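Heads up, one of the protein chains got dropped from this complex, but the rest are sitting where they should.
And then chain A:
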Amino acid sequence: MANLTLIQAVNDGLKTAMRADESVVMFGEDVGPKGGVFLATEGLTAEFGKGRCFDTPLSEDGIIGTAIGMAMNGLRPVAEIQFQDFIFPAFDQIVSEAAKLRYRSGGQYTAPMVIRTPYGGGIRGGLYHSQSGEAYFAHTAGLKVVIPSTPHDAKGLLLASIQDPDPVLFMEPKALYRSVKGEVPEGEYTVDLSTLRTVREGRDVTVYCYGAMVPVVEKAAAQAKEQRGIDCLIIDLRTLLPLDEEGVIEAAKQTGRVVVVHEAPRFCGYGAEISAMIAERCIEYMEAPVKRVTGFDTPFPNTLEHHYLPDERRVLDAIEAVYDF
């Protein structure tokens, strides 16, 4: 066990995967000798050589398109998109090509690949270094969408993603890169995709969250307990697609009161899916309407980002509202 930050756990995960399987290659913008703008790939070129961890020309569409070809021809590519905000030139390659390849070829060709990308706000990055675009991708059949919130999960989910036979979008909460630390096992282990993590047991209110919102929700839940005696069940969704739907329904039934928290905009956001799922499949267990705490339906702001991002105060308010309904 080592006590690592989330970014160190990602780095450790990449090294572990590349040591275990020489078909794993890592590439993107500035991921070579520099080690990536957040240092996720630090030391990889030195250890594995320029053929296995390398810089690309500056084209997201080119990075993902070539990753698909590598995957079709026997490599296990891990492609980095430097900021999730820059992923949209590659949207076509992800949505129309990688995600549909297995289906359209009747299983003859597949694209086992991972796209790593830092997402989310909290670093004063403005409109184009802060977005949370998970809903665009969670709407795409054939893709897997994974978001860790702890160092342990970051490494375990990353290793599971690299071994997965299908394309995985691995979104890393950059606000947590250095702000969370935790025990990370050495060597190989995996955290199964499409499994939830129960962050905190509770019987009064179920709060669903993922990524950088998890520590915010934990703080809000601690205050709810302290101030009002409300016991929150916190679920870290970890894999948004395919989602452990049974686990989600089970958790909703346990309390009958639900809050969903994400930093992405609300309209057609991931919380809408959770809310609809509960309405369709277990409304009879509900004691209160579902409440969403999210970013606004605006572009991501800059100086006012601390108001845009759900904070403990807004989450606590929602927990109390569904509890008191």
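Basically, a contact is a pair of C-beta atoms (placed from the backbone, for glycine too) under 8 Å apart; a residue touches a chain by one contact, two chains touch by 3 or more; residues count from 1.
Note that in this section contacts and distances are computed from a predicted model.
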Which of "ABC transporter ATP-binding protein", "Manganese/zinc/iron transport system permease protein", "Glycolate oxidase subunit GlcE" or "2-oxoisovalerate dehydrogenase subunit alpha" matches, in UniProt, the chain that is not displayed: "2-oxoisovalerate dehydrogenase subunit alpha"
Contact partner of the left-out chain, one of A:243, A:258, A:274 or A:293: A:243
Chain not shown: contacting residue from A:165, A:187 or A:229: A:165
Which residue of A:105, A:179, A:198 or A:227 touches the chain not shown here: A:105
Touching residue (missing chain; options A:61, A:231 or A:311): A:61
Footprint left on chain A by the chain that the document does not show: 25, 51-52, 56-57, 59, 61-62, 64-75, 77, 89, 92-93, 96-97, 100, 102-110, 141-142, 144, 165-166, 194, 242-246
